[in-house]
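Here we show just some of the chains, and they stay where they sit in the whole.
Chain nomenclature is as follows: A, B and C, assigned in order of appearance, with residue numbering initiated at 1 for each chain independently.
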Amino acid sequence: MFMRVDQLQANLPPPKKADPNAAFALQELLGGKYGEMSTLGNYMFQSFNFRSKDKLRPFYSLVASITAEELGHVELVSNGVAMIANGPDKPKGDLGDGGDISDAPFSDMKDIRLAAAFLSNGGGVMPANSNGVSWNNDFITSTGNVVVDLLHNFHLECGARLHKLRVYETLSDPTGREVCGYLLVRGSVHAHAYALALKKITGVDLDKFLPTPNINLSKIPECQKYLDEGSHRRLYTFSPNDYREMAGIWGNGETALPGDPPGELEVVDGMPDGGKIHQLTGVPSAFTPDYAPEEMFEIAQKLYKASR
Amino acid sequence: MFMRVDQLQANLPPPKKADPNAAFALQELLGGKYGEMSTLGNYMFQSFNFRSKDKLRPFYSLVASITAEELGHVELVSNGVAMIANGPDKPKGDLGDGGDISDAPFSDMKDIRLAAAFLSNGGGVMPANSNGVSWNNDFITSTGNVVVDLLHNFHLECGARLHKLRVYETLSDPTGREVCGYLLVRGSVHAHAYALALKKITGVDLDKFLPTPNINLSKIPECQKYLDEGSHRRLYTFSPNDYREMAGIWGNGETALPGDPPGELEVVDGMPDGGKIHQLTGVPSAFTPDYAPEEMFEIAQKLYKASR
Amino acid sequence: MFMRVDQLQANLPPPKKADPNAAFALQELLGGKYGEMSTLGNYMFQSFNFRSKDKLRPFYSLVASITAEELGHVELVSNGVAMIANGPDKPKGDLGDGGDISDAPFSDMKDIRLAAAFLSNGGGVMPANSNGVSWNNDFITSTGNVVVDLLHNFHLECGARLHKLRVYETLSDPTGREVCGYLLVRGSVHAHAYALALKKITGVDLDKFLPTPNINLSKIPECQKYLDEGSHRRLYTFSPNDYREMAGIWGNGETALPGDPPGELEVVDGMPDGGKIHQLTGVPSAFTPDYAPEEMFEIAQKLYKASR
């Protein structure tokens, strides 16, 4: 089972302006082959298909728990994409109706790279890559063989790190850069964790392979805050009570990678302090949340009061 | 953010035998157009793209919270598929190595409907439909318009109910039937919830549309236990502290549908009591979890102890 | 069986200039999830799969007849896309040969959003969405259950209305705007018709749900002509002799929606007066209809005379 908390895993600064092309470049980190839908999909289905769970508890717990973290990554990137496509929250932007729509108010939307993102999703995010091609199960490897699956995961996190770096290099918007900075730290943790899992089984010191690509996180300003907190040394269980057995892999005397701030690896119960979710103020002329939403706002207000 | 609990939403009886064709019929409820990946994908991305969240809190909470429940549905169906494809848990079946594999030990697997499910996934589940065609984002509607999205969701749950009924009618295995029984009750709740949400906004009594298809859950023996518990009257927040505002929609004097056991609708904090996750005993000759897994079991045992 | 008439359902004004990006924004209304290929595909296959046709004649007739209208919508949008991509008809533009092609005469085509639309289709339309992703059968729901199928159709028309509105808001070209204006009126009729069909079966007044999104057609100048004619109150049989039984649903005392010009709903035999189809003058340098088409024109002229 899964529970949800109405927060993001990290605090995202508001975007400075609406920039659909930047938003849908960031979408590569959601729905691309090496995006968060892929890390989620791989670990989630591997955890469902995991054989002999009790006998392999630390390995099962690792995959099952990171699944939950990846859900939050999917959420984080998605919020980032929608925020950048939508622009800054405009507290009263959604009041009144959409007015006269007969003068092509969105004529610039026919020239953005992924016009359907406006026409169909009103600027919302979808599980597709930066070219608008859908995520699908070709991106999932779940063989039931523990070593093959973990090796796939290790390669996936290294590839994902490369993609995050390249997306980062295209973005000047603070929202998207923060998404990349946070994910670079956490993705590096996952690469490290799968390396250690494989080291335990095979004896091969895969952790020496890291970082791949060969650039330290210290070169990314947006990573510093998270490194300072020690995020790179922590795996959260993302669970009230389960998955602690992965401490046999992550912990147990293992330490941070050489290029990162030193310290012991540790498993932390639960989840990190989260950041707030932005409003994504609607745009009545784009029919979000509706053309004339005020009556709906009033109804919602009454229902809200009735729920208290 | 999301958390994970190492339990299923319902207790699944063990399968009586391995039956890949039945398993991958059930997979329609995972990766088909009206499967749980679709309900999850729709509500998850709608919740990410939701505009003017604070002004529409009860509606946002409804969609955001059901997302978390759908994750558990994806997990439940997936476990069901893998269990039926794998057959009964065999506590010592994964001991020893895979032995002599030179005599075509899996020759019957070339004749199952979806041979790749064995060849590639070792009998595991994948987000595809019962024909093996991948789930993809064509199944998601997330327009940012609240009424269109909710109407889509209402139709989706009605269609999903039909699909669950048909899958149920093909299965004689108790595992799969229990999956269907549980999901029929919970899916009916979601259809009811979206009907009420739309009724609040538009005044149209969409709840009179239910049940669609026009068969009561009382006709499905596997639903009784859940109806007796009142599951059909409950929406869980699937959250430690959030999403209670949906009580303005689900509750607030609304009652169960006429064909179901009577009573008031209620929002319940947190999640239901869950059921245990099966072991899916590995089959060394199929290389799950490995050809000769015992050394790995020993390593895992040591790591497990180190984690305590 | 189907017959074809060499006219469009509406008179389209010529485009003012070639604008590939505008043309392929409009293509969302053809090959997108909520485009005309989807309404066509759903109703066509539902009509093929319709069970117990005689016992459900009015419902069957409604779906079967609207199928024929949707064919004309597919044709109308397609003509619109090709017209805008091609630009104004140039009566003698296709005379002579394509001349010297060695100086990159179409260098601007590598920068349009969907370059393949020029490279492969010579500026022609294809059943894909505004991002160039193919239409496919994931967009079709045909369950054989009448209520589920009709509910799907109702949601589809509401979603399609939203998409038409958004595409309209991106276009300043008169051709595309006329396409949207016409389709908004006709799509609203279809939404209304499915609402009434479901009302007959379930008693739920789904027509009160309309218009969705909540904007009246009176706000769209390009709709006025059609509203003035009463198009919003008419369903054509699009058949010489069949499908009149849908008058039991559309008609029978039902009236126009409150926000539209008042009056009774009526079924009209046959089809509306159509508009002429544009020439789409060829561009020999783009090899349409050929590099040096004049000999072909002469041959065609002779064959034409022989056919008279």
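Keep this in mind: a residue touches a chain if its C-beta (ideal position, glycine included) is under 8 Å from a C-beta of that chain, and two chains touch if they have at least 3 such contacts.
Keep in mind that what you see is a predicted model, and the values were worked out from it rather than measured.
Please report the number of identical subunits in the complete assembly described by this file, where 3 are shown.
Copies present in the complete complex number 6.
In this section, only the chains that are shown with their structure count from here on.
Since subunit A and subunit B are copies of the same chain sequence, what is the angle of the rotation superposing the Cα atoms of one on the other, rounded to the nearest 5°?
180
How many angstrom lie between the CA centroids of subunit B and subunit C, rounded to a whole number?
Here subunit B and subunit C have centroids separated by 38 Å.
Using mean C-alpha positions as chain centres, tell me how far subunit A is from subunit C in Å, no decimals.
Using C-alpha averages as centres, the distance is 39 Å.
Any chance you could list the residues of subunit A touching two or more other chains?
120, 122, 134, 286-287, 290
Could you pull out which subunit C residues touch subunit A in their complex?
Residues 21-22, 24-25, 28, 32-34, 113, 129-133, 162-163, 165-172, 213-215, 219-221 of subunit C touch subunit A in their complex.
Spell out the residues on subunit A that touch subunit B in their complex, using ranges where they run on.
Contacts found on subunit A: 1-9, 31, 41, 44-45, 48-59, 64-65, 67-68, 71-72, 74-75, 78-79, 82, 86, 94, 120-128, 134-138, 140, 142-147, 200-201, 238-249, 251-252, 267, 270-271, 274, 277, 279-283, 286-290, 293, 296-297, 299-308.
Would you pull the subunit A residues touching subunit C in the complex into a rising list?
Contact set of subunit A toward subunit C: 98, 100-102, 104-107, 109-111, 113-120, 122, 132-134, 285-287, 290-292.
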